[in-house]
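With one protein chain removed, the remaining protein chains of the complex are shown where they sit.
Coming up: subunit A.
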């Protein structure tokens, strides 16, 4: 065990899989000699050579197209999109191509590609760097979307994503990169995909979140605990597909639910959680489902993003509303 930040855990996972599987390749803009704009690939080119870790021209569509063809010739690409909102440039590669090539060929063409990409607010980035656009990709059949909230999960989920034989969009939260540190094994380990994690046990209300909002939910749970309210916090970890079984079991126990996301309210991952619970567990509920999400405006200008981002206080307020119904 070593104390690692979230981004160090990402680097550690990449280091482990490059050592374990000679067919893995890391590439993207500035991921080579520079070690990535956030140092996620720090030292990897020195260790594994330019054949395994290399820079590409500045073109996201080309980068993901490159991944598709490399996978077709036996490689396991781990491309990086420098910031998640730049994925729009490569939307066809993600939505129109790699996610459906197995389906198109009845399994003849596998696409073991893990697209790493940072996202998320709270670090005062320039425009179109922090937007949460995961819901655009969460609705794509054939594509898994993973969004870890902790350093331990980031490493274990990234290893599992890379070893999976289908494409995974792996979203790394910018604010969490250096703000959290925890004990992480240096050796390779795996966390299963498609499984949520109960990060805090509780009996009175269920809080479901992913990414940075998991930490806000934990803070909210601590605040509620002061009043003797035991909130259960579920980290989805994989946001497409979502692990409904874990959510249903919790709702059966607590009878109350608040769904939290950093993204805007409309058509998000949270809306899907609400729908699943409404369809399958409406009779377990003692109150309407609460939602905490960002306003339906464009992602805010940097200096005032905190006025816009959901946080623990908004979660506490919503939880009290649901609890007092």
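The working rule: a contact is a pair of C-beta atoms (placed from the backbone, for glycine too) under 8 Å apart; a residue touches a chain by one contact, two chains touch by 3 or more; residues count from 1.
Quick note on the criterion: contacts and distances are computed from a predicted model.
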Report the protein name recorded by UniProt for the chain absent from the figure; options are "Hydrogenase expression protein HypE", "Multisubunit sodium/proton antiporter MrpD subunit", "2-oxoisovalerate dehydrogenase subunit alpha" or "Sulfur relay protein, TusE/DsrC/DsvC family".
"2-oxoisovalerate dehydrogenase subunit alpha"
Can you say which of A:1, A:19 or A:72 touches the chain missing from this structure?
A:72
Answer key for A:194, A:223 or A:305 versus the chain not shown reads A:194
Of the residues in subunit A, which ones touch the absent chain?
51, 56-57, 59, 61-62, 64-75, 77, 92-93, 96-97, 102-110, 141-142, 144, 164-166, 194, 241, 243-245
